[in-house]
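What follows is subunit A.
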Amino acid sequence: MSLARDMMTIAAVSAGAFFFLAGTVGLLRFPDTLTRLHALTKADNLGLGLVVLGLLPQAGSLRDGFKLIGIWLLTLLAGATVSQLIARTAREGETAK
Partner candidate 1 sequence: MTEFLTAAVGFILAMLALGLVSILRGPGDTDRMMAAQLIGTAGIAALLLLGTVTGVPAAVDVALTLALLATFASIAFVKKGLSSLDTDGAGITEDK
Partner candidate 2 sequence: MTSGATVFGLCAAVAVGLGLYGLITNPQPLRKIIAFNVLGSGVFLLFGVVGRRGAAAGIGNDPVPQALVITGVVVAFAATALAIALLLRLFQKTGTTTLCSDVRPSACSDPSGD
Partner candidate 3 sequence: MLPAAAAPALDAMTSTGGFLLVLSIVVPVTGVLLAFILGDQYERLVACAIVPFGLAIAAAIVVALPQGNGPVVYVLGAWPPPLGIALRADGLSAVMLAATAVVICAVAAFAAADFSITETRVSFTFWILLLAIWGALNTIFLGGDLFTLYVALELLTFAAVPLVCLDGRGETLRAAIRYLLFALLGSVLYLLGTTLLYGLYGTLDIVLLGRRIDTQPAAVVAAALMTTGLLAKTALVPLHLWLPPAHAGAPAAASAILSGLVVKGSFFIIVRLWFNVMPGLPGFIATQLLAGLGGVAIVLGSVVALRQERLKLLIAYSTLAQIGYLFLMFPLAFGASGRLESSGALAGGLLQAISHATAKAAMFLAAGSIYATLGQDRILGLGGVGRILPISVLAFALSGLALMGLPPGGAYLAKELLLQAAAEKEQWWWAVVLQAGGVFTGAYVVLVLAHALTAAKEPITPDSSAPRIRELATLALALCSLMLGLVPWEAYLSIPNGVPSDKFGIGALFKMLLPLLGGTGVAILLAPSKLPSWRRSGWNELMPVISSVRRGSLASSAIVEAGDKFLRQWPIACISVLTLAALFGVSMLGAH
């Protein structure tokens, strides 16, 4: 049982780390603001989600598990809102030029 949980943790956290890697590569390689933003938000939120998923089996109590999910939802909300605002600013910057 414990082994199965650990396997799940390892798999999910590895996948999460991979998405963080993908996001960073995107940041380094993509040419303009909007595509970089895309790389960042998608990868990061998915990465964090997978890390949370991986840690759920390790959580000590049900309350801790809910907190973990809550954290992920909060960052998702922030990511969605802020990237929209940033993208809008970027677009306006371009039209101004």
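Here, a contact is a pair of C-beta atoms (placed from the backbone, for glycine too) under 8 Å apart; a residue touches a chain by one contact, two chains touch by 3 or more; residues count from 1.
The candidates were selected such that all candidates are chains of the complex that A comes from, given by their letters.
Values in this document were obtained by computation on a predicted structure and should not be read as measured data.
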| item | value |
| --- | --- |
| For subunit A, as assembled in this complex, the candidate in touch from 1, 2 or 3 | 1 |
| Of subunit A, residues touching candidate 1 in the complex | 6, 9-10, 13-14, 16-17, 20-21, 23-24, 27-28, 33, 36-37, 40-41, 44-45, 47-48, 51-52, 55, 58, 60, 64, 67-68, 70-71, 74-75, 77-79, 81-83, 85-86, 88-90, 92-93 |
